[in-house]
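All protein chains but one are shown in place.
Entry: subunit A
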Amino acid sequence: MDIAFIDNVLFATVRTATPLLLVALGVMISERSGVLNLGQEGMVLVGAALAFIAAYVTGNMGWGIIAGAFAGMLVSVLFAFIALSLMANQVATGLALTIFGTGLSAFVGADYVGQSIAGLSPISIPLLSSIPFIGKAFFAQDIMVYLSFCLFGGLWWLMRATRLGLIIRSVGENPEAAHALGYPVRKIRYCAVLFGGAMAGLAGAYLSLAYTPMWSEGIAAGRGWIALALVVFASWRANRVLFGAWLFGFASILHLLLQGYGYAISPNLLAMLPYLVTIIVLVIMMQRKQGGSDAPRSLGRPFSPSR
């Protein structure tokens, strides 16, 4: 096993993890504010479809990325209105959103199935990209992977060290108290949900512009759901979300590589590997650090300022 091989495995790990990381960071913010949005899969799909269409029509990847994020956000407005303004059950609304998004993306994308675009090409950062092992994985990716790193850094800092982060958390922990202190609970939750929508849309754009530059129905293949679970096991912490996404990405690659080396393990078992490894490791971390999960206490509970 030479260095180039490990380079390539790590490169593939980061790439596989990117869509999960993007969705999961968005989920983390919206859940930290107390909103449970199970519509991630739907938003990823709508983002992927619109990103592809925009990139195909304009021939410009930048517009594709923007369209993806915007489309995800637009769909999440629907969720926010029903779940936050009309105070419908968040679980039911989220599930409906996934079904809606799956159908909508198939409908608008129907004419674009089978079209192909150039896709995002990797940008190597000079010097840094030639560092052994990690160079290729972190510094020879495409622009959206770099964007995901920046978003991770920004959100980690936001939740850890800023007043805004604290406000978002207080709204998710105890909206009544936050409201009494004069914070606009519903407005903050709206923003968090919209941000989550934009992140899911970005993840979709990554799938249809960079990972596999094409549109095909159901291209997300469950990644929205995996991200939702990842956030729970990562105890709503940005650094663990990143770690979990990489772990999942690595295990996904590993199961394919092991097959290529001729290990006669049932592919069904191997296919479970990413899920098993990620869950086990994150659960152990969850247990060891502070005993029990620290789910936002008002997660999924509607809040009305008039009550």
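Quick note on the criterion: a residue touches a chain if its C-beta (ideal position, glycine included) is under 8 Å from a C-beta of that chain, and two chains touch if they have at least 3 such contacts; residues count from 1.
The working rule: contacts and distances are computed from a predicted model.
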{"item": "Hidden chain of the complex, named as in its UniProt record, picked from \"AzlD domain-containing protein\", \"Phenylacetate-coenzyme A ligase\", \"BMP family ABC transporter substrate-binding protein\" or \"Anti-sigma F factor antagonist\"", "value": "\"BMP family ABC transporter substrate-binding protein\""}
{"item": "Contacting the left-out chain in the complete assembly, out of A:83, A:137 or A:214", "value": "A:214"}
{"item": "Among A:3, A:77, A:92 or A:256, the residue in touch with the chain that has been omitted", "value": "A:256"}
{"item": "Subunit A residues that touch the omitted chain in the full complex", "value": "5, 8-9, 12, 16, 19, 106, 113-116, 119, 207, 211-214, 216-219, 221, 223, 252-253, 256-257, 259-268, 271"}
